[in-house]
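For this view, one protein chain was removed and the others were kept in their places.
For chain A:
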């Protein structure tokens, strides 16, 4: 079964979603990520979804869940690279991803994570 790789970069975890997300894959990612946060005691998670051109309500909820569970495990989550069409779809679906931090690209996302962690 295919998995989405989770890369470690210092005290941050980097997740790049490059395939179409189906529900099982999303669930696996959620489990893997929580395991890795606990194993590496990461301070931040960066999820890059710039390659996704379709996000449904399930994936939207998964992003919210990941953000919530990593906050409990003391890691900040930043989602980067939402496509304009995806953003519009999410708004039309009424999913505003409350509590999820977003950034335009990976560079900005990393900057945001560092600032957040330094502030703590």
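Structural remarks
By our rule, contacts are C-beta pairs under 8 Å (C-beta built on N, C-alpha and C of every residue); 3 or more make two chains touch, one makes a residue touch a chain; residues count from 1.
As a working rule, contacts and distances are computed from a predicted model.
Between the listed names "Response regulatory domain-containing protein", "ABC transporter substrate-binding protein", "Polyvinyl alcohol dehydrogenase" or "Membrane protein", the UniProt record for the complex's undisplayed chain reads "Polyvinyl alcohol dehydrogenase". Across A:6, A:25, A:62 or A:80, the residue that sits in touch with the chain not pictured is A:80. Although one chain is not displayed, its contacts with chain A can still be listed: residues 79-80, 82-88, 90-92, 96-97, 101-105, 108-109.
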